[in-house]
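A single protein chain has been omitted from the complex, and every remaining protein chain is retained in its original position.
By written order: A and B. Residues from 1 in each chain.
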Amino acid sequence: MPHLTVEYSANLAPFPERKALGELNEALCASPEVQTEADLKTRFVCQSSFAVGTESGPRGFVHAQLRLLAGRTPEAKQDLAERVATVLRRRTPKPEGMLVQLSVEIVDMDRPSYIKERL
Amino acid sequence: MPHLTVEYSANLAPFPERKALGELNEALCASPEVQTEADLKTRFVCQSSFAVGTESGPRGFVHAQLRLLAGRTPEAKQDLAERVATVLRRRTPKPEGMLVQLSVEIVDMDRPSYIKERL
Partner (left out) sequence: MPHLTVEYSANLAPFPERKALGELNEALCASPEVQTEADLKTRFVCQSSFAVGTESGPRGFVHAQLRLLAGRTPEAKQDLAERVATVLRRRTPKPEGMLVQLSVEIVDMDRPSYIKERL
């Protein structure tokens, strides 16, 4: 059930999405919180229209959002966020002279109303 | 005020978005929870950079997120999720040999800070 979405600003392209997708899914599926590997869906989204702050100068960002059914402990959430950050720290391009920010957010999904099935 | 976003993996294209948009909005607006039909905004997003799990083999997904102002009962949320799922079960392509997963998530939006108006 986990849904991971990684956005990055277009000035970080080319982003090694294919490699990062594989490594993110390996890192998260190795967590005891992810019981069925096929449940994890990860996507990359390149944002071409963006602004970071108000001052000038080259700035980029990569932001990951991981959505899981509610009920994880704070420690489990921190571990999952760190797994994502570890991959993105390594794979995110760092263009010379650009301020590049990384962020990872964990979101609880409402459990009683969640629907999941195979078609 | 409801916002519905349906994402699908690009390996499910062509997705009958036009038909699904009409049917989703009809199904949701028929709910007593949606009081003004024009309030419902639905969008489809095709995700071209994605990975499902860690094992190989063709896999696809369709994921719907419905965002509503907080305050609905659990039963109302389950009913809304089921309305979305009913349409997507019927309309989502199921390519031969592909594992296709469907999920529907309901999200409460913060009511006091929400702004809505006609321009």
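Throughout what follows, a residue touches a chain if its C-beta (ideal position, glycine included) is under 8 Å from a C-beta of that chain, and two chains touch if they have at least 3 such contacts.
Note that the structure is a prediction, hence the values are computed from the model and not measured.
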item: Residues in chain B touching the chain absent from view; value: 1, 3, 17, 21-22, 24-26, 29, 36-46, 67, 109-110, 112-119
item: Positions on chain A contacted by the hidden chain, ascending; value: 7, 9, 47, 49-55, 59, 61-63, 74, 77-78, 80-82, 84-85, 89, 92, 94, 99-108
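In this text, only the chains that are shown with their structure count from here on.
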item: Inter-centroid spacing, chain B versus chain A (mean Cα positions, whole Å); value: 21
